[in-house]
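Of the protein chains in this complex, all but one are displayed in their positions.
Labels run A and B following the written order; every chain starts at residue 1.
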Amino acid sequence: MLLSVTGLSIAVAAGRAVDQVSFTLDRGEVLALVGESGAGKSLTGAALIGLLPEGARLAGGRLEFAGVALERLAEPGWRRLRGRRIGAVFQDPLAALDPLARIGDQLVETLRVHHAASRPRARRQAAEWLAQVGIPAARARAWPHELSGGMRQRVAIALALAPRPALLIADEPTTALDVSLRGQVAALLRRLATGQGTAVLLISHDIASVAAAADRVAVMYAGRIVETGATAALLRAPAHPYTAALLAARPGILHRPDRLPAIEGTMPPPGATVTGCAFAPRCGRADARCAAEAPDLPPHGAACWHHD
Amino acid sequence: MTGGRVAGAVLLAAVLAAAAAPLLAAQNPFDLAHLDLMDSLLPPGSPGFPLGSDGQGRDVLSAILYGARLSFLVGGLAVGLAALLGMPAGLVAGYAGGWTDALLMRLADAQLAFPAVLVALLIDGAARALLARGRAEALAVPVLVLAIGLGRWPQFARVVRGAARLARGRDYVAAARLAGVGGGRILFAHVAPNALGPAGVLFTLSLGLAVLDEATLSFLGVGLPPTRPSLGTLIRVGTEYVLSGQWWTVVFPALALAVPVLAVNLLGDALRAARR
Partner (left out) sequence: MSRLLLTRLLEAVPVLLISAAAAFALGQVAGDPLAALGLDASAAQRAAAAARLGLDAPLPEQYLRFLWAALHGDFGFSIRLARPVGALLLERLPATVELAGAAFLVALAAGIPAGMLAALHPRGLAARAVMAVSLLGVSLPTFLTGTLLILLFAATLRWLPSFGRGEVVALGGWSTGLLTGSGRLALILPALTLGAFQAALLLRLVADGMRGALASGHVRFARARGLPPRLIRRHALRHALVPVLAAFGMQLGLLVAFSIVTEQVFQWPGIGLLLVQSIAAADVPVMTAYLVLTSVLFVALSLLADLLALAVDPRLRQGRGG
């Protein structure tokens, strides 16, 4: 077991944004964390690389990564892990690369920081990495603004994977891209990561990317995981009504990529007092029990009273 | 906002004290007949001279009160003039666009390439060359107001133009236009009110800068004459005694200048923060 998260809770000013989340991740495995914006996916990812935004803090839980208790790490300890052992790719490829440095130089810098390699060797490795993500070596001297969004995100993937981390947090790595590119970039991410034994926590609300890259899926709603399962099985036969609604409302080719699945009603925000199942007000199958009592998440399956 | 309140209170006190100078001051420092050279350069705390006296036998406290009155008057009038010139120019440029806009803004840009205090200095110099020597002294206040006001109009034009352009794109302005409301009415009823907020912040900050402009010109000897000293003139005259140890001739007028300007800057920062 590479990563074991038990009872992770994260508090923001309004209240709990992530509540008692637990999951595990094996070496070389890809776990997708899906759900609407605001469900707590990104905060979970940020906690795993020690970069929680200002105003958010860990409120409990154990994060065990390769024998290290991440929840107890202070900044110097995080610095030894970041990049080398745990990497990250973020949503916005436009903002991720330093606009004032050539992409090759950014790769060389990262490689040299982690492997203390000689400059010529780092340069060779940088060219190899660019080739791996499908960018001709000649473009190493390009500036970030000269590349397309897809190319930039592939450079960011190379930057994150180049130090060969054991775990990669990929936070919406395909959301900013054109719909037609998403599955392709997600599949590339999976191929390169699993090829070198890197486990990936893929945070996404894009079902196509999840289908292309993930071994297992965990569905989050209002700060909790409501269903887990193997990707193919979960996508084919969702057990939780929320998962089913999410899949049904999945945007087609003609939908604007920034519009999210239209499920009626809204998710309760962090800090809202919820009795019973948080999804009950929006659920077609909800009854008196759903409104009164919150269902637990079984080891395999869905947190739903109507699931058998 | 508490910092802003304290700054506002300090500023108000300073302005009131300056306005009430004739009531508060022990003597009229502009009236040479009342000055006695036997009283010159008395240290602070001397009877009748709480902050000491200067080389003319002037009570420094009285001179500061009267000087601040002149400084604030010139600064206030100059910013008023700058706003009076700059705001209509910006309003028209932003609303009309096109050729008018290009012409006005090119002019503003050309002037903005120079620091305002340098423009004021040159305008002041031209006015002095134009007027004969004696009249330049008599007209010192209007000349200074003109020079400093002309030095600062482009900032108002730019800020107001930005706000006017924003308002122009709004639906209610378009609606008023379609309804056949005249250009002048639209400007005053719909566009101008939008420009007042940012212009107000600029006005506050400009007050401090304009008072500094006046002080700088007077310090350079091309502002108010030593017979009717403003704070800048007092500091310039005072520097002649600094090397011989009469520090009070400079330090007190300097404080009287720096504290209100600091208060204006703090107030401006607070206003800007409040508008966000």
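The definition used in the following text is that contacts are C-beta pairs under 8 Å (C-beta built on N, C-alpha and C of every residue); 3 or more make two chains touch, one makes a residue touch a chain.
All values reported here derive from a predicted model rather than from experimental measurement.
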item: For the chain not depicted, the shown chains it touches; value: A, B
item: Per the touch definition above, residue among A:1, A:14, A:51 or A:291 touching the missing chain; value: A:51
item: Which residue of A:47, A:160 or A:177 touches the chain not shown here; value: A:160
item: Sole residue of B:22, B:43 or B:115 that reaches the chain not shown, by the stated touch rule; value: B:115
item: Residue numbers in chain A that touch the chain omitted from display; value: 49, 51, 79, 81-84, 87-90, 92, 94-101, 109-110, 113-114, 143-146, 156, 159-160, 163, 169
item: Residues of chain B in contact with the chain not shown; value: 106-107, 109-110, 113-115, 117-118, 121-122, 124-130, 208, 212, 215-216, 219-222, 232, 235-236, 238-239, 242-243, 245, 247, 250-251, 254, 257-258, 261-262, 265-266
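Methods note: only the chains that are shown with their structure count from here on.
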item: Chain centre separation (chain A, chain B; CA means) in Å; value: 57
